[in-house]
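The complex is shown incomplete by one protein chain, all other protein chains being positioned as in the whole.
Let's turn to chain A:
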Amino acid sequence: MAPSKTKHANQACVIPGGFTVLSLQFSTDSVAQHKICVKEHRVRAEKTTQRPLDRTLFVLNIPPYCSEGVIKELFSQFGPVQSVELREKPGSFEHSGPKLAKYFTPAQKRGFRVGYIVFQKAISITAVKSHPHDVPLIVSTEQRPVWTGLQKWIHQYKQSFAQPDKLQEAVDTFMQDYDKRKEEEAERQKEEAEEQLEDEEGWVKVTRGKSGTKTRPHSEVSNQKALQKESRKRKRKELMNFYTWQHRNTQKEHIAELRKKFEEDKQRIALLRAQRKFRPY
């Protein structure tokens, strides 16, 4: 039983669901503690090199002032840490596009996060899980103070300055890279297009899949346009007020419309009356 375990000192606290609860406090003289839950990372579908199953620890509820670096330091006591990944929500590892310079990485939301800690050795996981519940992890100590509040904001402000030449350099490298990619893409498409052409003897090589020779992909809009054109064509062919029943229907629709409008008016009045909106003072 889990609750009974929490009563014993120097013992790990394990809750249903397999998570171990650890305490974490900001500094030694803090009075309150956050409870972080850890568990070995175990997802069947995922087999990426970034999160090896036996060495990755999944951590919940990491306070906003704990950066990757701080977490790395904190968990080093259980064994050497290979990498730390902090995310807003648990989920599979995502590849972000081309590598961006620091100026261009989008700002992250600074809330509570979940973490994936990859240890160098699998034994560290067990060490963490058997860490006693009542010995808290300390975020900010004298040896490695963690900046929060004013200190942090001033620091951030200082960091926010971008050297124009450095920035220019980042832009240039990216754009070169981008142009190269574009060129390669164009090259590839050109090749594909060439493949579709007749060769000297009048043969066309038919390839599987990629059917388009167009340089631009089909767009959803043009798709819809085509469909609309079809339906319009069909409509044009139809005769509207030809049969008596069609004529009768239009009249019926008109009366229905009027009825609806009348009801709306009545409703509006009824509403105002109900709200005593006619009492002038």
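Note that in this section a residue touches a chain if its C-beta (ideal position, glycine included) is under 8 Å from a C-beta of that chain, and two chains touch if they have at least 3 such contacts; residues count from 1.
Here is the rule we use: contacts and distances are computed from a predicted model.
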Q) When you check the chain that is not on display against UniProt, which of "MAGE domain-containing protein", "Nucleolar protein 6", "Serine/threonine protein phosphatase 2A regulatory subunit" or "GPI-anchor transamidase" does it turn out to be? A) "Nucleolar protein 6"
Q | In chain A, positions touching the absent partner | A | 2-3, 6, 15-17, 19, 21, 26, 30-35, 37, 60-61, 63-65, 89-90, 97-98, 100, 103-104, 109-112, 114, 148-151, 153-154, 156-158, 160-164, 167-168, 170-171, 174-175, 178, 182, 212, 216-221, 223, 252, 255-256, 258-275, 277-281
